[in-house]
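Only a single protein chain was left out; the remaining protein chains are all shown in position.
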Amino acid sequence: MTRFLLRRTGLAVFQLFVIGTLVFLLVRLIPGDPARAALGETADAEQLAHARALMRLNEPVAEQYAGFWARLLHGDLGTSLISGRAVLADLPIRLGNTLELVLLALAVALAAGIPLGRAAALRAGRRTDHAVTGGSILGLSAPVFVIATLLLLLFSVYWPVLPQQRYVTLWDDPLAHLRLLVLPVLTLAIGATAVITRMTRAAMLETASADFVRTARATGIAERLVVRRHILRNSLVPVVNAAGVELATLIGGTVLVETVFGWPGLSSYLINAVSTRDYPVIQAVVLAAAVLVIAVNLAADVAGRLIDPRAEAV
Amino acid sequence: MTEPVLSLSDLRVDFGATPAVRGVSFDVRPGEILALVGESGSGKSVSALSVLGLLPRTARARGSIRLAGDELLGAGEARLRAARGAEVGMVFQEPMTALNPVYPVGRQIADALRAHRPMPRAAAYERAVALLDQVGIPEPGRRVRAYPHELSGGQRQRAMIAMAICCDPKVLIADEPTTALDVTVQAGILDLLRELRERLGTAIVFVTHDMGVVADVADRVAVMRAGEIVEQAPVTDLFAAPRDPYTRDLLAAVPHLGRAAEPDPTRPPGADAPPSVEAPVLELRDVTAEYPGRPGRGRHRAIDGVSLAVGPGEVLGLVGESGSGKSTLGRIAVGLVRAAAGTVRVCGHDVTRASRRELRPVRRRIGVVFQDPGSSLNPRATIGAAIAEPLHLAGLARGRAARARVVELLDAVGIPSAWSARYPHELSGGQRQRVGIARAIAVRPDLLIADEPTSALDVSVQATVLDLLTALQRELGFACLFITHDLAVVEMLADRITVLRAGRVVETGTRTEILGSPQDPYTRALVAAAPVPDPERQRHRRTERHTLLAGRYAG
Amino acid sequence: MHPATMGRRSFLAAAGAAGLAAAAGCGDVSGVDPRLDRVTPGASGRPSRGGVLRYGLSTDPVNFDPHVSTGTASDAVRQMMYNTLLQYDADGRIVGDLAAEHGWTSPTTYEVRLRDGVRFHDGSVLTAEDVAFTYERMKDPDTTATVGPFLAELDRVDPVSRTTAVFRLSEPNAALPAILASVSANIVSKRWIESGVDPKTHVMGTGPFRFAGRVPGVSTMMERFDEYFEPGLPYLNGIQFVPMPDDYARVMALRSAAVDMIDYVPLTHVDAIRRNPRLRLYADATIGFGYIAFINDRPPFDDVRVRKAIGYALDRTEMLRTAYLGHGSPVTGGMLPKGFPGASTDLDGTYGYDPDRTRALLRQAGVGHLAVDMLATSTYSVHSRPAEAALPSLRRAGIDAGLTRLEWPSYLAVQMAHKYAVRYGGGNLLYGDPDALRNFVGSNGTYAQYMNFSDDRVDALLAAGRRARDPGKRAEIYHDLEKRVLDRAPWTYTLKRDQAEAARTNVRGYAHPPTGTWTSVALRRTWLEERT
Partner (left out) sequence: MRAVLRNRRILIAGGFLILVVVLSVGWRLFTPYGYQDQVAVPLSGDGLLGGDDFGRDVFTRLLVGIRTSLLVAAGSVLLAAVAGVTLGMVAGYTRRAATVIMRAVDVLLSFPAIILAIAVVAVLGPSVRNVLLVIGVIYIPRFARIAYGQTLTVTRSDYVAAAQAMGSGPVRTLTRVVLPNIGGPLLVQAALSLSFAIQTETGLSFLGLGAQPPLSSLGTMVAAGRDFLEVRPSLLVVPALVVVAIVLAIHVLTDGLRDALDPRQGSPS
């Protein structure tokens, strides 16, 4: 297992290096620069030149590139060209918020998806199965921000059970913080639950016809033990993989939820940085998001290997 | 005569509209081994499974299954569950998939135990270790924590037997327990079953399609065909004087090791003499080949310095157990696997380092037949297209000429040419193998490589395919490298035989030398282990094998 | 980006600043101390004291540099913590802020006497030294101050005594008082700036509220400055600015009382808010204006007839109805807001909707088929909606009009690179005097350079306007200037839009500035009734 982890971290570092370079170049290709974004439309050419000098944008690209990696290796995520604040001051809370949103959404998806999938598989072909399958297809089909808008309208305005409060951190007011999380997590969880349900159902249907299930039954152990210990346990492998992939897509999908619910996560921080062409922040956020996605994939693979002893390194 | 412990009377099982078992009745007495023998689709497995009500939901069973006088058919789930494992233990065929891959073997045995005898987990584990030891698994203390994929095929089968007998059931039903195992490992399992019968007095229902195994282990035999028992008799009476015509045909079709030792009138005289191998069609000299082993364990050397040659018109039998590297050799000959060292010459061309372009002319001279009829033909292509493909690739024929050649080939292998538009899944296993052969000889090859062409087929179908091969070989005169693990089959075809073990040639010689008087101890053990469809001779060979085994090493 | 959904600030930027998160760094700002929230009602109608106003801001202030204005939202926040020398009163007239007395002592010298006893938040006393230092900093190019370029005529500021400063001009500029009153002319403490502090992230001014912490995209918190020089002010204990860029979310927050007040009310929600009994709207249609600008030396737009043809092709009433749902006013003549010298309605109708005239002018100019690919920004709906609304009337007049919409920073970069001959934009006068037009139509103005426009007569009128001191004379000069601009048509005005804030009824004492320039000084006098 350690060899596997070593190889994967090596690959992760390589991946991050490629992504870092990619975003460094991509961002500078976008028309418009931070000086213009900071000074607005009224600034004249001379003022712009001054601002660019102050932001050291005129240095040769190679030097900026080397500086970027050098600072990164010393743990300095750079300073925002626009607000003058160290990225390290703002990024952690944003990263935390996105992680919180995504992990809770996945937790809900697993907590709801697996039992639903299990029920549908065990009663394949009957009413419960059709209801669950139909529901999961519906869950997959509804666009995220339509759900978000409707939930916001329903529970914040018309029936203010969860009125739209201002954001508070967990350690300030845990209850309010969690109440704020309910609607965004629910929005993300709907799609994720659908995916987990479908995956669990398919995996269990396939495993149920496996030989070792018949062997288990032949030893006379109780049916619910056969289901839990043999069928469900073996279905976890594909489900865990699906959860890993789903978590990665969830991270990408938070931008709409963060926007509609005003949840200050990584995506909204990134979009704000892009619209002000704040290079250091964009680079830091993209790398952070990439680390998140790589970590999630690695966690899913490790979990997969723990659950399935015969998994060979893929 | 003691009371039968298990008796089926007029058992009928239907899957929807199609009947699978049409009125099967038999009894099994304690300490008796009843063999249920028949070809695939004869209903032998369905009958075995219906005893414990393990049939899929779509099945409907009628008739009576009495276990020590107690009716099981139609009994409630509770009664059935009480019987499963406690009174009747079951062992299945596929060792790879019959055990839960995510739990250690010991844990699964402990669960089976505690299903009927509530006991603390530790005690169940101890009992599991004892059981593993009892079924002959080395170092049971360590192996109890092993996962199924960490055990060999034979060990997994022994673990499953341990699980089946953990609650000392009165009856053990074994559904083709040794079919997927090598001959030597199979012999070990059969010894274990016999020992259980003597020591615990367990009644055993042994389901198989292998007449050799029946002769080796059964007391009484029930021959099944299309859901019915056509004949039931003690094993010696059945082999000596089969009454039912189907049984007679079945026994005749089974390749009989040693019987072919008498000179075969149809073979040209002197065929036995070691042919002069001066212009060999295929020649391997000191060939070694390696596979990238699992990470961390370095490269696994599959072939280690093998030299062999196949003369024109000659059939060389390449015999070895699974993992011996015989299939790899076949792929090296065709150029699918590159030899790490040594030289490979086909029709005089050195192809060891040949690029794909250089290999092209040589490949036109080689035909290949694969083992698994299910996967040897492209499911998305018609059999006509499959046969025509080598012609296109070799540039021998196009369009109408190719179609004519295909019709010719289909007739040659006994398939109606009208079927050329059919897809592989519309043909039976035997028919698919015949198409495979037609494809192989399409380019009129000088060398045919047959990698276990018949081992996935039923005995009767196997016989017809082997006859076809010999006929074609005599008519077209190609050299043939015949790869198999079944000594009886190789005896029917091969002029010379090479025995392979763990990538090294153990012994080479003519058919009579190898099968008649094997020199190398491994060959001798291999020949001794292969069951012969004749109870008398098999009992004699068994005692001889045991003395041999007692002498040197465990099976 | 569909115009209706965009708030004033780029939706993209908006999404980033949405909501607020407490900073791990500088102090906790999200959880407001409940004690500050208590409101003690004033006796018989007098303003009650205390409470914290929650203000939903359309954009998160980029940074707090006192002299760089990056948009109305950040100006409002700065005005609570800094003062300028002069300011606008409720009727839009220039009055003193930090200045007790102020006036011209000669055509080129302007004297200002500071109120006495005005303290900075760090307790230090405001002196003329600080005023001189402030204007020196604003003239320094490195500060990139917003009004920097307009101080060209200011040689230096002499602190003649502890409380008196004299502005010495190289040539007369009647617009100086308006510049002193502009939102980004904030007076800073010389000692504080020279102490090397970073004015972008720290604030120390003389304003009614002290800076109490901020997390970008999350919240900006300020508390009452007890020694504020205006007696009795401010009534509030503090203000919490909460960035809510998504229009929809901002309006919802106001309706569900998550915030007490919001700025930039999206025009698509104005009617709904007007009908809501618990909300009150503060709007005007004088300040912000939209325009279609041309690159004046690029054929066929180098021909004034082609530029005028486009002016006549626009059905501005229809544009107003579809783009702003009627909340605003069409601009067919002069653009100067009501109350500015030179503002008059007699020029209205100069560019009425007259497609036949458009076709005639195009024929005269020898332009058969005119295809126009108009650049617009997708970021601000107040600009993208009218741009889209202009297309139908242009097309009906036989002009093949299309739209390319770019995200704000890309729009600015492409605009500067003169890539698009026709461009829809929007603007407002930087300070409350017609002289602010110099940045738009004066030959070295930023916008004029975008349009490659230069006209000696316009420059002459601007210079004359600066020299003249008699209001009547200035009105005449600037009226001629408007006529000249309409005649040269370097650009054509389109619509003025309602600029609106909205608040819950328990917010009292706020008034939207009637004219002049955007200023939120009224917020300093706002107070809260007990939340209903």
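Observations on the structure shown:
Chains: A, B and C, in written order; residue numbering restarts at 1 for each.
Everything that follows uses one rule, which is that a residue touches a chain if its C-beta (ideal position, glycine included) is under 8 Å from a C-beta of that chain, and two chains touch if they have at least 3 such contacts.
Everything quoted here is computed from the prediction, not taken from an experiment.
Judged over the whole assembly, touch between the missing chain and the shown ones holds for A, B, C. Screening B:S376, B:T498 or B:Q538 against the full complex identifies B:S376 as the residue touching the chain left out.
Of the listed residues A:A49, A:L72, A:A86 or A:A142, the one in contact with the hidden chain in the full complex is A:A142.
From the options C:V160, C:A272 or C:A417, the residue with contact to the unseen chain in the full assembly is C:A272. From the options A:G67, A:P160, A:P174 or A:G252, the residue with contact to the chain not on display is A:G252.
Taking the whole complex into account, chain A touches the unshown chain at residues 11, 14-15, 18-19, 22-23, 26-27, 29-31, 133, 137-138, 140-146, 149, 153, 198-199, 202-203, 205-206, 238, 248, 251-253, 255-256, 259, 267, 270-271, 274, 282, 286, 289-290, 293-294, 297. Contact between chain B and the absent chain runs through residues 331, 334-336, 356, 359-360, 363-364, 366, 368, 370-372, 375-380, 389-390, 393-394, 436, 439.
Where chain C meets the missing chain, the touching residues are 1-6, 11-12, 15, 247-248, 266, 268-269, 271-272, 318, 321-322, 325, 378-379, 384, 388-389, 391-392, 395, 403-407, 410.
In this section, only the chains that are shown with their structure count from here on.
Across every pairing of chains, the maximum count of C-beta contacts belongs to A-C. Separating the centre of chain A from that of chain C, both taken as means of CA atoms, is a distance of 39 Å.
Note on chain placement: the centre of chain B and the centre of chain C lie 88 Å apart, centres being C-alpha means.
Chain centres here are Cα means. That of chain A falls 50 Å from that of chain B.
Across the complex, chain A meets chain B through its residues 3, 210-212, 214-223, 225, 229-230, 233-234, 237, 307-310, 312-313. The residues of chain C lying in touch with chain A in their complex are 10, 12-26, 28, 30-31, 54, 60, 62-63, 68-71, 141-142, 144, 146, 148-149, 198, 200-201, 215-219, 240, 242, 244, 246, 248-249, 252-253, 255-259, 379, 406-414, 416, 425, 427, 430, 439, 446, 449. Contact residues on chain A toward chain C in their complex (touch as defined above): 30-33, 36-47, 50-51, 54, 80, 82-85, 89-90, 92-94, 97, 149, 152-153, 156-157, 160, 163-169, 172-173, 255, 258-264, 267-277.
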